Structures are given as C-alpha cells and as structure tokens.
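After the structure tokens below, expect a handful of questions from me.
With one protein chain removed, the remaining protein chains of the complex are shown where they sit.
Labels run A, B and C following the written order; every chain starts at residue 1.
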Amino acid sequence: MDKIVNLSVEVAGVPFKNPLIAASGTFGFGEEYNELYDVGCLGGISSKGLTLHPKDGNDGIRVWETASGMMNSVGLQNPGVEAFVESGIAGMRRFGNVLIANMGGHSMEDYTTGASLLSDADIDMLELNISCPNVKSGGMAFGIKAEVAREVVSEVRKVCRKPLIVKLSPNAENIVEMALACEAAGADALSLVNTFQAMAIDLHKRKPVFNNVYAGLSGAAIKPIALRMVHSVCKQVHIPVIGIGGIYTAEDVLEFVMAGAAAVQIGTVNFNNPLAGRDILDALVELCQREGIADINEVRGIC
Amino acid sequence: MDKIVNLSVEVAGVPFKNPLIAASGTFGFGEEYNELYDVGCLGGISSKGLTLHPKDGNDGIRVWETASGMMNSVGLQNPGVEAFVESGIAGMRRFGNVLIANMGGHSMEDYTTGASLLSDADIDMLELNISCPNVKSGGMAFGIKAEVAREVVSEVRKVCRKPLIVKLSPNAENIVEMALACEAAGADALSLVNTFQAMAIDLHKRKPVFNNVYAGLSGAAIKPIALRMVHSVCKQVHIPVIGIGGIYTAEDVLEFVMAGAAAVQIGTVNFNNPLAGRDILDALVELCQREGIADINEVRGIC
Amino acid sequence: MKYIESKILANQRITDDIFVLKVAYKEDDVNAGQFFMLKSWDSELTLMRPISVFKAEEDALWFMYRTVGQGTRKMAELKRGGRIRLLGPCGNGYPCGEIKGRVAVVGGGVGIPPLCHTSKLLHEQGTTVDAYLGYRDEPFALEDFEPWCTDIFVSTEHGEEGYRGFVTDLLHPEQYDVVITCGPEVMMRKVAAMCAEKDVTCYCSLEHRMACGIGACLGCSIRTKNGMKRVCKDGPVFQSTDLMW
Partner (left out) sequence: MKYIESKILANQRITDDIFVLKVAYKEDDVNAGQFFMLKSWDSELTLMRPISVFKAEEDALWFMYRTVGQGTRKMAELKRGGRIRLLGPCGNGYPCGEIKGRVAVVGGGVGIPPLCHTSKLLHEQGTTVDAYLGYRDEPFALEDFEPWCTDIFVSTEHGEEGYRGFVTDLLHPEQYDVVITCGPEVMMRKVAAMCAEKDVTCYCSLEHRMACGIGACLGCSIRTKNGMKRVCKDGPVFQSTDLMW
C-alpha cells in the first residue's frame, strides 16, 4: 500500500493543503485553468498582478520564447483593485484554496491605498510585488535598492491587515540585503524570484522585440539562479520564503523545499503543460513516497 | 557570386580578423580544440583563467547540466602565470590569432604581480577576471561592488602595459555602475558576462551537488540576461565591449553586435559542438550575406 | 476545452514548406475559426504553438502548417502513429450562425487553412461561399475548398498559378453580405478597408504570439475599440470595425 504523504505546509500562519501555488500573472484569476482541471487542488493561487487603477498593459509583442524559458512584457494589464474586490474575489473563493492577491504599484500611495482596500476584502494573503520590471516608471525601482524597499514595505505594513508576502526581484542589487530589509520592515513572508530583466532582438527587423526594449525572463532557464537566491535568503531570514523560478517538476519542488522554501509557485510551466499544477502535485506525492519522505516539512532547509 | 563580408573588428586598438573569441576556461590554451580544427580561424582565444600561483581548483563534481545550460565549479585550476609565460604562450602563439591572457586573483598583490609579469610576456591583451564566483575567498568580492572593482582596476592599470580588458560578473550589484567604474579606472575594454552564481541540489543525496554549494551558470539559458547587460553597458560606456553569455549561433553573434558589442566570446557552446568556433564563423558569413550586411561593423549598436 | 494526447494519423509535406497533420479526435464540435495549441515536445520548447483547424471530421482533426521556426520544424518530423498534445478548441471563432447571405472568404498563406473548415460550416448551413485565396507561389488546399465553395479565385505573387498579384485585387466586397478574412496583417487591413468603404461586414482572424492560449496570461492582448481583448480567448476573430489598426 502506498504510504500517506503529508504535503500540508504553513506560511505566515496560513495553512496550505500543499506547497503548490499558481504564480501571479500566469494563471489569471484561476478561472481559465479551472476549465481544464479543478484548480482547487492547488495549495493556493496568486492572482494576476493588480494595481490600484485599471491598466491596459504594454503594446506590441508581449511574450517571446527563449532557450528553456520565455520573456514577457505584459505590463501589469489588470482591472484594478476595486474591480477585483467587487467581481474577481468571488470567483477565486469558490476554488476553496488559499487566495493570494498580488499587487504592484507605481507610487507609495498606490501601494498603501491598494493594500488598505485589499485588507478589507475577502483575501487570505497579500503578495506585494515590488519587482515587476515591465512598467517604465516606478515598479522596478522599489525592488532594486534595499532602502527603497524597506520604505514601501514599512508603509504598506502599517495599513495591511492581512499576512503580507513581499515578492522580491532577482534584479535586486543584493538579494539577501533586500530580504533582510523587507523582513525588518514587517513582511510576514517573502516570495522570490520574479522575472529577470532580459532582452531579445529581432535580427531581421534589426530592433528589439519588445517595445520597452527589456522584458522579464522566466522558466526553467532561471531555475539554478532562483534556487541559489532562495537558498541564500532562507539561510538569513526568519520568516517563511516561497520559492519561485523555473519550477517545472516535482523534483524541482522538493529541491526548493530542501533549499529552505516553505512553499513554491509555478508560473511558466503552466504554459508548457496546462495541467502542470495537477500533474506536479500527483508526481510530488509519488516522489515523496519513493524518497521515503512522509512529511514534506521534514526535508525543509536540509541543504 | 556570394558577396564578400567584412568581419574584421578592432578592440582597444587590437585588430581581430573576426569577432569570435574562445571564452576563457572553456578552451584551455587552444591546443585540444586545435586537434579538431584550425583554431587559428577564430579572431582570438582567451586563455584558461590564470592566477599568480598554480591552483588545483575545486574538489568534487565540477560540471553539471541544467536546462539549456550548465554549471561549473572548476575553481581556476591552472599552472600559474609563470608556467604560462614559460610554456603556455608559445603554443597559443602558433595559432596566429589574438592571444588574450585571462587572469584572476585572490588579492590585490596577486593581481598586480600577475599583470606585471604578463605585461612583459608575448601576449596581445590581458583580460582581468574580477568575477570568478568559484573561489571561496577573494575572486567574487572584486566583481560585486563598483568601488572595490575601481580600486583593483586602477592598481592593475598602473602596472599593465598591454591593452586591458576587464571581465565583469553578472552578479555585480549594478552592472552599469560597475562598467563605468572600470572604465574610469582605466580599462581599455570590458567583457561581459561571466557566469551567474547558481545552485544545484542532488535530490537523492539530499545535498548540494557542488562542494562549494554555489557554482557558475553559463550557456543558452543566460543569453537573454547577458544580452540585456551588454546592451545597457554599451549605451553608457565609451570603450569597446566584448559580449559573452550563451552565444551558440551566428544569429546570437549578430544580436550581441546589434546590442553594441565590438566582439563576442563563445564558451559553453564548444562543449555542445566541438567545432562550434568554425561552424559559427561559417554561418556568420552566410547570415551576413542573407541579411545584406557587407561589414559587420555597420550594424554595431543599432538596437 | 480539453488538453489531450492524441494519435497522429498522418503528417505529410504538401509543398516545399507546408505540411498537413491529421490527428485522432473524438471530442465536441469545433467552430469555424477556432484553433488548438499544439505541442510535440516535452519541455525542450517552452510554449505550445497555436494552429487553426483546417478540417474537422467525426474522428479526426486536420491542421495545415508552414514550417517557419523551431516548433513547426519539430512538428514536421512527426510520423504516423506518433503522439501529439492538443489544447482546445481555443478561441471564439466566426459567428457562423449569425451569418446570412453570400459570403466571401479571403485568405493568404497559412491564413488559408482555417477558411476551409469555415467554408464547410457555412456551406452546411446553406450559405453561399466564394473563396479568394492568395499564395506566394505554389497553391495548396484548393481541392479541399471545392466541395464548399461556389467560386474559387486564386492569386500568386508571380503568376505561377491564377492571377498574378494580390488576391485583394480580385475581391469586390459589395458582391457579398459578409467577408471573412485570415492571413497576413497587411492583407487583412486591405480587405477590412475595402469592406468599410462598401459598408460590408468584415471579420478578421488575428495572429498574435501566445503563451497560455486560454485567456489566463494576457500575453496576446490587443487594444480594440472595446478595450483590451485577448486574441486567444476573446478572438482570434474580431469584427474589423472593432480593430484599431
């Protein structure tokens, strides 16, 4: 008989039935993938990145395939916090798993107003994206220098009445300093990494592929760097860390957990395999059985 | 009739018959690959990374495959500057292309003594590696903070009587500031990027693959990030930049040139295709013909 | 919409760079203009590739594709008996049910294949369809249109077959109640402009790079007169008057 494996984890006091979370921006509000499988089987879903006001996002090409990865320049297209609260949350709620609202911003006011509105809403956690590299002004800046991040996290902390995850950019000057600054500023958890600032050129047109010139790289290509960043952050902070970056398989999940992650998010892999969430979850149970892991929490941080 | 394409370029006053340079550490001193094809067809060769004193390098696993890339933790195994001067240079000279001595170091003295010795030797250029992430102490530190790099480059500049290329690490806190600091300190050219600090875990052994825990990521996976870094550095400095990072094809070469690179280095691709140098060169001529580029210098920096 | 693995019944080259792929498929109906996300690899390539339905039979689906890059070249290597993964049917498709009267389908290049399935569905509901098919050089799929179309007009760029020049030169929108077009953007713009001039309803099927193909990632969003729309979910078919070309 197959041994029972405990996959349930806790992040900042919030219980997850398993450590798999759909990554922001790759899963919409869950609705589309729910047509393919019951997305309620996931530990949680992080919503498409919200901003205080609705945004149209970027013009031109928005996605581009690269070696074992992809670049995107969606530019935070979203209906705005208010519309999300009014009509988005209800849909996500019905999946029965942890509901994380991911929010980006262009100014301190956007961040605090948005966080305050979301704190009154029926969400389980707020994930503060201080890292989206796609918006020309703002966005990026918050996630590069630790002092700047500390400020925005402190301000958001004051108004935020939900467990607060801060999502870090791998473009940060020093990821460990950044993590420590966010922890000191009151983050309940960290998630990392967001996409790497990267570039693609269309040889024939002799110009950059993206209107914004640079765009964010994600997918398997970045996994080794993401794993290193998660590992080095986990060694230094005392709050839970959600590992993100090129997680495609159950093996990847376990590696991130061994590096110290409390949970993980899966993004790009959803495009490669629209059933990835369910498939990785099934594979994770089998993998733990094969590796003699009765409780995934046993192996956290052993590397 | 096929149109003639000019591929010759100049870097810091040194003429290269074409922009393809074998990257340090992936090509030894040229000898082994020369058994497979005439490596003299390349624009130049950057030697295995030298240190003042001989080094055994790291124990344990040294190379590991990742999605569209690989990690290495060779740890600068090399015969030392003196042995290179005495018995390495002659072999490289016979190829008839640009001879670049790549040198790393653990302390300011190592760097300056090494640079001074190499300045008396029959090399064409010195490539200062301030970025190797594999050596536990030193090495890394020089390439992270711009102020530290400025210091070491200034000191080396004083004793270096060869054109000086400074090789930058993508792990630098701010690649553009780093580039500007090195330029200000007297670098004649820059080369970027070295490998990205990354991590691999052996799931079954439940421990890191590499004895040093972290190791350097290279290959196609990193190309989009490397291209972005080269582009952003080229926009700011006034010295030539040699583009490196996941260059596998003639298309990649041209993209880096369009991003502003004066020349490029090919590393990991040599392992994927041991004739890569020759094959990419042949393909580059054809590609330029197809794209109507009579002189590769025409398209430099047009993106 | 489903994500399934399916058996390859045939995969044949029909011109220099055009292939026809036939796969086993026993699912629900496929609307005119819908497409599937295909992949015949694991994670060597990150994204699936959108390909329109060329023909739909009771037990099989047909796709027709041009090899242009890595993904389509990998697809070209597939052999009968092999397997491929399909996500779909995706997108809204043409509102055939609402279309009355005479219809012209105007296609260019690999915009032609989806018009075949569309012509069939229109024909089956009793609509009269004429096809205007523009090729670079060698025509393909002509015989597949024949059963469903009253007239077929062909053009090639250098006059290898049919009219020499652009297929839009042959079109007189005023002869139709609805014009449906799929192909290169320049062609569709021209068709749309011609239709606008004569006040004829025109539907365009857009192409855009896609990641998810199902509306979740906003990687394929375009600006329309009704706000941002996802080509994969709200499209790929749009009424030309909604577009902001």
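Definition applied: contacts are C-beta pairs under 8 Å (C-beta built on N, C-alpha and C of every residue); 3 or more make two chains touch, one makes a residue touch a chain.
Fair warning: this is a prediction, and the values are worked out from it, not measured in the lab.
Hidden chain, full complex: it touches shown chains B. From the options B:18, B:232 or B:270, the residue with contact to the chain not on display is B:270. The residue from B:36, B:83 or B:184 that touches the chain not shown here is B:36.
In the complete complex, the hidden chain is touched by one of B:4, B:63 or B:83, namely B:63. By the touch rule set out above, chain B reaches the unshown chain at residues 25-28, 31-33, 35-36, 48, 56-57, 59, 61-66, 68-70, 72, 74, 77, 219-220, 248, 268-275.
Assume only the chains that are shown with their structure count from here on.
Contacts between chains trace an open chain of neighbours here, each touching only the next in line. Look at the CA centroids: the one farthest from the centroid of chain B belongs to C. Measuring from the averaged C-alpha position of chain A to that of chain B gives a distance of 34 Å. Chain A and chain C have Cα centroids separated by 35 Å.
The residues of chain B that reach two or more other chains are 67, listed in rising order. Shown for chain C are the residues that touch two or more other chains, namely 43.
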